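Missing here is one protein chain; the remaining ones are kept as they sit in the complex.
This part shows chain A:
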Amino acid sequence: MNGAQALWQTLINHNITTVFGYPGGAVIPLYDALTGFPEMRHILVRHEQGASHAAEGWAKATGEVGVCIATSGPGATNLVTGLTDAMMDSVPIVAITGNVPRALIGTDAFQEADITGITMPITKHNYLVRHANDLPRILAEAIRLARSGRPGPVLVDVPKDVQLELFSGEIPAPHARPESPSPAREAIERAIEALKKAQRPILMVGGGAMDASKEIIEFAKAWNLPVITTLMGLGIYPSKDPLWLGMPGMHGSVAANRAITNADVLVGIGLRFDDRVTGKVSRFAKNATIIHVDIDAAEISKLVHAHIPVRGDAAKAARYFADHATYLENKEWHDKLQEWKDRYVRHPVWSAGYAIKQIVDQLSDDDILSTDVGQHQMLAAQLARFQKPRRWLTSGGLGTMGFGFPAAIGSALADPGVRSIVIAGDGGFQMTAQELATLTKYRIPVKIAVINNSFLGMVRQWQELFHENRYSEVWLGDSNPDFIKLADAYGIHAVRATNSEELESAIQAWLNHDGPSLLEAVVPNEHGVFPMVPAGASLEEMVETHEEAKQKQ
């Protein structure tokens, strides 16, 4: 057995049997060895960035490690965006890269890049494997690291000659999943005491609580706590439940942002108080005692001072809160919240918001919705109603255009039993549109909706609001491809809608098509996403309409 074979065997022993990759000189031995492992499914993408986002989509949908593979140099550097995205959103992926033979490392050899050096700040950890005999245990450790504690990306760089070197050891069994830390009793009891006295409490959950949904629901119901889910936390709490207030932050709901500003106790679980969530930090939840539960000690009081820090596992903490519950009536508070909840934006009949609403209304509770980045992403986040966790895949921390489509491919392969739908903008879709070939190659039934507003919409919105309508370099309408023909060129079924009547039947044709298909919704471009908290402003300064935003200038 050589190093390459040992690598595949290790992945298989870890129950990893789907990988996303792209071959090249420095990984030819890996691809050669692949032929001996029929149980391994390799998905050939069309750009390594696609492989990394597909691995993320896999991981976000399942909670299991996603794996991507690239060759040395340019192949490896094409993974950088996906690795950074995974780091920012705590997604467990393992990237395997080839490198030039050991003797050539450091000589500026053909297709050599110091990928361990390059990815140091964007991975949890990375390895350069020096000997084939180390390879399986390093890979096993990488997999364990990726999913333990706060999950994240790990890179394993394997020189070509290490892949070819004889492996003489034993393939290690998978590491047992390490027990996640329980919160300290004293800390959580202090938190309970504070919460008991609350008049205007809220619970805010982020992506770190993704696997604590059951406990969070019990916690909230037992205490009668209103719940806010961040962009990354959508689905952790069922949005049809009356306690749910929506998403906070820049494009959050009126109810969520008003609740934060007025709360006297805020329990935050598995979130990191990103600036898109907090707005101006010094005004964020300024009246509240903040209880922050997080597995990563470095997140506690990083941005927002935690009056009661609780370090530990989200599910364990929520379970403890649920088991020691005091039902808080607080009628006045709930009435007030209801009043705010009734304030939401109504979208004009033919607009991106309207089209997205029609699309998300067709989703079942099991469907997985991915988005790209931009206005359509925020609209989808505002309009979709998730009842379960891991049904919503979006690039939150990095805001990566090009993420949505390959992520949907990853999720579709992870669970063929569910429908994978992606909503993308006309700008972002083109960043990874070449993965249409991947859909065709494997007949992956991803449903793509391109919301075509002929603009880099979100940038246009900022230019409109903050730069006096100087629309510098955001017009795509003169050069967008014909998306129907583009899909057709890759052999993919596609339909177009240019008004509300067409949309209804187009959605049916699109969703009912057996196999991959694309829907293009051609929408007017003048609409912005509201409500909005202007960058740098506090949540109290939220504006609810375009006119209001202009007035505040």
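What we mean here is this: a contact is a pair of C-beta atoms (placed from the backbone, for glycine too) under 8 Å apart; a residue touches a chain by one contact, two chains touch by 3 or more; residues count from 1.
Methods note: contacts and distances are computed from a predicted model.
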| item | value |
| --- | --- |
| Chain excluded from display, named as in UniProt, from "Tetraheme cytochrome c", "Acetolactate synthase small subunit", "TIGR01620 family protein" or "NADH dehydrogenase subunit E" | "Acetolactate synthase small subunit" |
| Full-complex contact with the absent chain, from A:1, A:164, A:222 or A:303 | A:303 |
| Contacting the left-out chain in the complete assembly, out of A:30, A:80, A:95 or A:128 | A:128 |
| Listed residues A:36, A:117, A:242 or A:477, member touching the removed chain | A:117 |
| Those residues of chain A which, in the complete complex, touch the missing chain | 116-117, 120-121, 124-131, 134, 137-138, 141, 145, 280-282, 296-298, 301-303 |
